[in-house]
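As you look at this complex, bear in mind that one protein chain is not there, while each of the others sits in place.
Showing subunit A:
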């Protein structure tokens, strides 16, 4: 009888463990679920808060202007996804399946856009293809031709979105392409199949799920991005700018919420597809032979050319923005100066937003990493309250389906409510930190979970049997083993908090302006050079953070190499 009682207690976990799980679920509800529910309910309310049923949706689909922005967004997103995935495929293929030189450099350049806010891509395009653009007037007439494109509108948006989504698609496809069973290629060769047939019967099916995932990710990112259309959109309205107009311009909260829900739809679809796809990802057998790159001059030459062109395009846009931020008065006085980095010269500008962004990102990275890791730990490594933990898992990956704008919007509705006891954080830096953690929770959660999954399942049991309290094992064993993942999470949270604009757009207080927001404002006000300077500051900061991350990660890897390699 006594032993039975004992085992019963053991199975239910300690009181502390159960309390922690309940606290985690409560936190996730406050962070994600409740704001989202508030947003949904607002979509069924009129201007004064009365219940109107589906009236908002009906109005939406009857308003030609609003409906038009939906079609525009769909067009932009489909175009972006197609172009971006095709380019990223060529690039990823070159870097994983050919023998070209300089892969590390190409990879670094391809990932650069991740470090900058999307406005930077738009600003770069403005300087290249805008009315005064370098290419538009043929390098001040130095070139024998001029090339006018209709930048402000779908073309410009799509160009900026392709640049924004390219690295994401590249990352997904590179992972897919890295796994292959070379024996399949050899079997096909032995049976006399041509290179082309092998490509379509072996390579493409092998990366099918990666391709699907990349297409959906690019589509969703372009669908919900605010920065690029804000800078190069001109009069071409898209959903993201439309929401902003409805909420900030016309204070039409109900319609804002309605557009928000429409904005979620593709993301929810992408989320669902991603869940199905990640489960289906074909397992590579342990007897598989890793891919061997055959020597082929012609193939390497062609792919090298493609990589050079793509890297050059990315490089040119970024260099243009850096150049523009350093040039006194474009295009009249081309001497170099740091005048644009003195933000006090522009209306309402100062360097303060940059410091605020740094502070917010540091808090987001610090608190976010701890909370996410603990969350993942509780869900993955404890055994009590299975149902709650499953709910917790769902809430943890749900933010994957939530665009920043939707999070920002739902946060206004939820926290701006006077009756909410947490109303106090509205207008402080903490709501920004909270919104960012929610926004980027899912990805870092997945990172933490997969690191935890790799650990021996028996670690907790063993320490249990030795009578060591679980928190001690967590600190002494589990956390050190997961250090590389923890570092990655912190870096990810920091960098994304620095560049994001959509989630914080609605939430910042006048005295707590953020760097990314001030880029939008300065660009809007025509101080494009200062906007360029601020976005360069953001990008440089992120590159620096990334370098520090690489250095620490390298240090950790060499330091812990002994017990990391034994498992693999």
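Throughout what follows, a residue touches a chain if its C-beta (ideal position, glycine included) is under 8 Å from a C-beta of that chain, and two chains touch if they have at least 3 such contacts; residues count from 1.
Here is the rule we go by: contacts and distances are computed from a predicted model.
*Asks:* The complex lacks one chain in this depiction; which UniProt name from "Uptake hydrogenase small subunit", "4Fe-4S dicluster domain-containing protein", "Carnitine transport ATP-binding protein OpuCA" or "Succinate dehydrogenase / fumarate reductase cytochrome b subunit" does that chain carry?
*Replies:* Hidden chain identified via UniProt as "Carnitine transport ATP-binding protein OpuCA".
*Asks:* Among A:188, A:477 or A:525, choose the residue that contacts the chain missing from this document, as touch is defined above.
*Replies:* A:188
*Asks:* Give the residue, chosen from A:201, A:390 or A:450, that touches the chain omitted from the document.
*Replies:* Considering the complete complex, A:201 is the one touching the chain left out.
*Asks:* List the subunit A residues touching the unshown chain?
*Replies:* On the subunit A side, contact with the omitted chain comes from 181, 183-184, 186-193, 201-202, 205-206, 208, 282, 285, 287-289.
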